[in-house]
Structures are given as C-alpha cells and as structure tokens.
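Have a look at the structure below, then the notes.
Showing just some of the chains, left in place.
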Amino acid sequence: MSQQLPDSIPPGLFAARAEAIADAARELALAGWTPATSSNFSMRIDAEHAAITISGRDKGKLGRDDIMLVDMQGHAVGTDARPSAETALHTQIYRRWPGAQAVLHTHSRTQSVASRLFARDGLIRLEGWELQKAIAGHTTHESVLEIPVFPNTQHMPELVARVDAWLDAGKPLAAYLIDGHGIYTWGRDMAEARRHLEALEFLLGCELDLRRLNA
Amino acid sequence: MSQQLPDSIPPGLFAARAEAIADAARELALAGWTPATSSNFSMRIDAEHAAITISGRDKGKLGRDDIMLVDMQGHAVGTDARPSAETALHTQIYRRWPGAQAVLHTHSRTQSVASRLFARDGLIRLEGWELQKAIAGHTTHESVLEIPVFPNTQHMPELVARVDAWLDAGKPLAAYLIDGHGIYTWGRDMAEARRHLEALEFLLGCELDLRRLNA
C-alpha cells in the first residue's frame, strides 16, 4: 500500500519516524508484550500529523510499509490503509500534550492482569519504588504515581472522554491502563516513551508479586 | 524414511506444507511449548490428505523429513513412518471443519496446569479480555469464549467421541484442552492457527495469574 505525503512533510522525516516505530515494535514484540497482532505504536510528525501502525499487522515483523500517516482527528492521510482501531487514543495524547513525540500501547500479560486486578479501584497507586524515578518529573521514591484503569469498550469516543475527564479534573497522568486490555504511555521522544513503558511494566509486575506474597 | 506421494498431490505442495509445519514447530519449541519431544502439528493437503509430524521427533530440530502424509482416517500414506499417536484428533478437525488448513497441539506449562485446574469444571470460560478478539469470529471483549477440558486417555477414539459430542450438541469450539496434557487449536491457515494458539496461551496464563492473586 503506497503512502502519499502532503507537501509540508519531508519524506525523510516520515521515513525516519516509520523506521523508529518499526524498530520499537520489533523489540517490544520480542519481549512478548504484543501477543497475537495486538498493540499499536505512533510518533508525531508535526502539529497536524502522526505516523501510526496499520491495523492487524504482526508486530514482530513490522517494517516501514506497515506504518501510515493520520491527521490529529485520526483520519488516514494519503493512503487507503486502515489505521489501528485505537488511533483516536493516540491523537488525543498528541493534542493534549504538545511535547509528546511518541505513544506506545502494549498488551503484556502483566499489564492485562494488573488492569483486571485494579479495575475495581479504578487506579493503581505506586509508592516507595526507586524505579518511579524513571518517570519524567519524579525525583524520589517518596512521590506517589497514580495510574488510572479505565473500563474497556469497543467504542473509542467513550475512552477518549474518560481520559479527558481525568485530565480536566487536573490530575497528573503519565500512563493509563484499560481493563482486560493493556497500557498506554508516551514521552518527549521514543527513548523516554520506552523508558516509561519499561519502568511501568516492571512496577506493575512488582505490585502483582507483592500481592501474590500477601505482602 | 522416504515419502512416496499419490499422483494427485503435487510434490511442491507437500514440500511447502512440510516446510511450514517444520518452521512453526521450531518457533513453538523455542518458546518452550513442546517439552521433551511432545506436541504435534499438521496441515491439510487436500480433502483426503494431511501432512503431519512423525512420532517422537525433537520439535526444536524438525526438518522436512520429519513430516509424513496421512489420509483422513489417520493412516500413513506412501511411507513406513509412524504418525503421532494423536493423529486421529487432527484428521477429525479436518473432517469437521472443511475450512481448517492447520492444526497445532502443544504442551506448555501454562496449558498443562490450566488443564488440570479446570478439569473439574470441564471447561474454562474466558470473558472480558480484549485479546479474545484474536479468535476468529470474536469482535468484542464482551463475548464469551468457552474452551472445554476433556479427560485424558491413551485411547484416541474416546477423545474423538468427546469432541464429536461437544460439536453435535451445537456448541462453538475454537480449541480444546486435554486434562494433564495440552491444547488443540486450528485455523484457516497457519497464521490464524498460530494467532489462536498465541492468544489462548496468553489468556490461560492471565486466568492462572488472576487465581494466584485470588482475584
């Protein structure tokens, strides 16, 4: 499927972002966090556009041709390809955080199980872990990091509304879980988004372990 | 051991299926789902024949010569090799689902443990997981996916009869477990069979985790 670019987007910029997304997807697939063609990944191109994974592709074998352009309303631009069903959640993040350059959504077993376990409380509270310092803005293990768990739905506008409601209430947000589903996190660049994802996977795993130990 | 093919089967077709089975077997062995020469894999050749793994071979080192031809009654065709003891379960699937092209039977620790745990109930009920959408025909996490657990036996006709009884009762079937043993699943092509297997391994693992967490 060919991707036509608007004149305002340098082909080299799109190619570089597509490459970075495919590299991250392959590494995260190798870690087992994208089972059965799930998960999706994107990077900002400019104020109006983002590059995002095409729906349903095997994330372990992703190449540049599996990435497409969308506008910030989540519509395909210059291609007949279909973007991931959850594109609206990515573009919402780019609209709400002008500094966000990369969004990662994965589905590890730890993320899925944690989302089910903490769904009753609506959030998971992380506190006392040195690794919280891996999240931008956190400089001590004594800070508190709250990750909301939103109910799952196949209707994306509902999820967009829940994220908006959280943010409009003035609460800090570094990532969120969707019940029975997975995690969304982001960063100022792909390295920061990856660091956030890796730290949250680790911390959710630790919290599950402590509960298995009745600690 | 040499494999003679009936005139009706193009050698290239058999070779391609044998290659695809060996590739899948090596990847699933690498994942640790085929311990100690267990597990078996097949692909349909035509309405009357399937290619299947020869009994007892190390699945991590499988090559084209470890695959043989059987008819839909599970008898060896054009070879003295012995097919997997459980060949009858593969050919049953090809007979009951004319669209099935690949059947996978593995033995992961998660599959074995889940089969023991849920044997008392005779089935495991999956509900509320986004990844259920990886199973053909499921478009929402709100659907219910029932995977039966049949008692183990060394006498294959008993197992065949149990699968027939389930199907004859009109119940949907995407996969089944055998108690203390492993899983069977299938698909319209090898990619779909692999996606089903990967999704079910993931979902069984999540269900075990939730129970470990008393959730």
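Chains: A and B, in written order; residue numbering restarts at 1 for each.
Keep in mind that, in the parts below, a contact is a pair of C-beta atoms (placed from the backbone, for glycine too) under 8 Å apart; a residue touches a chain by one contact, two chains touch by 3 or more.
What you see is a predicted model; the values in this text were computed from it and never measured.
Number of identical chains making up the complete complex in this structure, 2 of which are shown: 4.
FYI, only the chains that are shown with their structure count from here on.
Copies subunit A and subunit B of the same sequence differ in orientation by 90 degrees, per CA superposition (steps of 5). Distance from the subunit A centre to the subunit B centre is 33 Å, each centre being the mean of its Cα atoms. Of all residues in subunit B, those touching subunit A in their complex are 128-131, 134, 139-142, 195, 198-199, 202, 205-206, 209-210, 212-213, 215.
Looking at the complex, you find that subunit A touches subunit B at residues 35-38, 107, 109, 112-113, 116-117, 152, 154, 178-182, 208, 211-212.
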